[in-house]
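One chain of protein is taken out of this complex; the other chains stay put.
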Amino acid sequence: MKLERGKINGLELTTLIAGFLFGSAVLLFPGQWAEHEGWIAILGGVAEGFVFMLLYAALMSRFPGKNFVEIAKEVYGPFFGSLVALAFIGYLFHLGSLVVTDYHDFIKLTMLVQTPSSMIVLVNCLVIIYGVKKGIEVIARCSQGMVTLLCVFYLMIFGMLSMQIKWTNFQPFFSLPVTKVLWAAHMAGSFPFGETVAFLMVFPTLNKPEELLNRSLKALFLAGIYFFIGSIRTIGVLGDTARLFLYSGFQSGRLINIANVFTRLEIIIGVNFLMMGFLKIAVLLYGCALGIAQLFNLKSYSPLVLPLGLLMGMLGMINFSMVSENFEFSSLVYPVFAFPFQVIIPLTTLVVALIRKLPKKGDDDN
Amino acid sequence: MIVIFIILIGYLANIAPRLIADKQWKELLVVGAVTVCGIVLAGLMMVGVEIPNVTGLMSQAFLKFYRMIGIKV
Partner (left out) sequence: MVLAVLVCLLAGGCWDRQELDELALAFAAGLDYDMEQKQVKLITQVIRPGQMKSAESGGGSTGQGGQKASFILESQGKTVFEAVRKASFQISRRVNWTHNMVIIFGKGAVKAGVDKFLDFFVRNPEPRPHQYILVADGDLKDILNFKPNLEKASAQTINGMMNNTGVTSEAYPVTLQEFVNDLMSNTKSATAPLIKVVGEGEEQKLQLVGTAVFRKGKQIGRIEPKETRGLLWVIGKVKSGIISLPSSDGSEISIEIVQASSKIHPVLDGDGMHVHIHVKAICNLGEQLGGENAKPKKMIEFQQWAEKEIQKEIVHTIQCSRRMKADIFGIGEAFNRKYHKRWRTMEPKWEELYPKVKFSVNVKAKIRLIGETLIPLPAH
């Protein structure tokens, strides 16, 4: 571990992964494609994420204390390894910019309508850059508090909406074509569960590597349960109109109305998104900066954070020409586009490592 | 936009001398390259040049591919 000297403990890892998973998904509804069967899609997504996590943990346990860039260089040799690592880092970078895009679109639509895009993105990125520069332990510790807060908020919102849930909205059961539900499940699997591949850059900082699988799976189930609760809330409250809205989670929050006093509380969902978006982009930016520094054998990743962060932000501004393109991308293209990065690259790396019988005992990086 | 541009230039101006003084050539190269990319992009966006929408284009390409192999989208 040349570059990263910090360590995070098991609980921090759990909350960090959970926060990352919550990321942009508290706002969008991962199972929306499956309409009133979204809850099935989420269960499917969790299962898929579970399998992914096993894969990542297997890779990590084979190369303890090494992040993905180091592993790639070792498994594929310095040249091809660098290419693979570069592709991986590119994916993380692009993903970060996508979250920035989501962030920007949401804030622009609901809160800061007239503020220029660059300002929104800038303020957002500066905070994240500052956090990442301080180090991964800081981010992990932030995640503890933020995720706890999120869990409380989430349950509060669910409680406040529970009376408005119409159980008939979940019927008719199993009426949608299976392909649609399966695709929705894969959508949920790739966003957000498959994105935990980013943690291949973070896992090595765990102070007790044997706890890795345990802690990660806890995070997975935590996030899964919350998404499930969220889907029950959204489908139950919005019914048929759930497929109408871009931000269905947010819209369901608009219906909170307790005794005409507790209204307009959907802003809590916005706050949730702000917190979790921060965590997600921070982890991704960290992964990129660390990865590039590792790739070129630099002494520190810290000077890279600011330019990379701002570049990520700028890319976030130009990613799409319109929001509907974003929606089309996330529902139709992303589950296919992300698959190589979330599954094929880690899997191939593991397989090649097995074939080449790596890591050789007492061997350094090639 | 102009702010991002200024920040990036300022950052480079700040960090480059330090790296040169420490003779950290590799760091300088990498950091410099990334920052210069940012400066160029920020500059272009500031001036108003239409940057192609990267992911959007990729998305369109994928959809064309889907239609080619027969999936209706």
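Note that the chains take the letters A and B in the order they are written out, and that residue 1 is the start of every chain.
To be clear about the criterion, a contact is a pair of C-beta atoms (placed from the backbone, for glycine too) under 8 Å apart; a residue touches a chain by one contact, two chains touch by 3 or more.
Small disclaimer: the values here were computed from a predicted structure and weren't measured.
**Student:** Hey, which of A:8, A:122, A:139 or A:312 is the one touching the hidden chain?
**Tutor:** Within the whole complex, the residue contacting the unshown chain is A:122.
**Student:** Which residue among B:3, B:16 or B:54 touches the omitted chain?
**Tutor:** With B:3, B:16 or B:54 as choices, the missing chain is touched by B:3.
**Student:** Check the options A:110, A:148 or A:207 and report the residue that touches the missing chain.
**Tutor:** If we include the chain that is not displayed, A:110 is the one touching it.
**Student:** Spell out the interface residues on chain A facing the chain that's missing from view.
**Tutor:** Counting only chain A, the missing chain is touched by 109-116, 119-120, 122-123, 126, 168, 171-172, 175, 238-241, 244, 251, 254-255, 257, 260, 263-264.
Here is the rule we go by: only the chains that are shown with their structure count from here on.
**Student:** What does chain B use to touch chain A in their complex?
**Tutor:** For this pair, the touching residues of chain B are 1, 3-4, 7-8, 11, 15, 19, 24, 26-27, 29-31, 34-35, 37-38, 41-42, 45, 51-56, 58-59, 62-63, 66, 73.
**Student:** Which stretch or stretches of chain A touch chain B in the complex?
**Tutor:** Within the complex, chain A touches chain B at residues 94, 97-98, 101, 116, 118-119, 122, 292-293, 296-300, 303-304, 306-308, 310-311, 313-315, 317-322, 325, 328-329, 332-333, 336-337.
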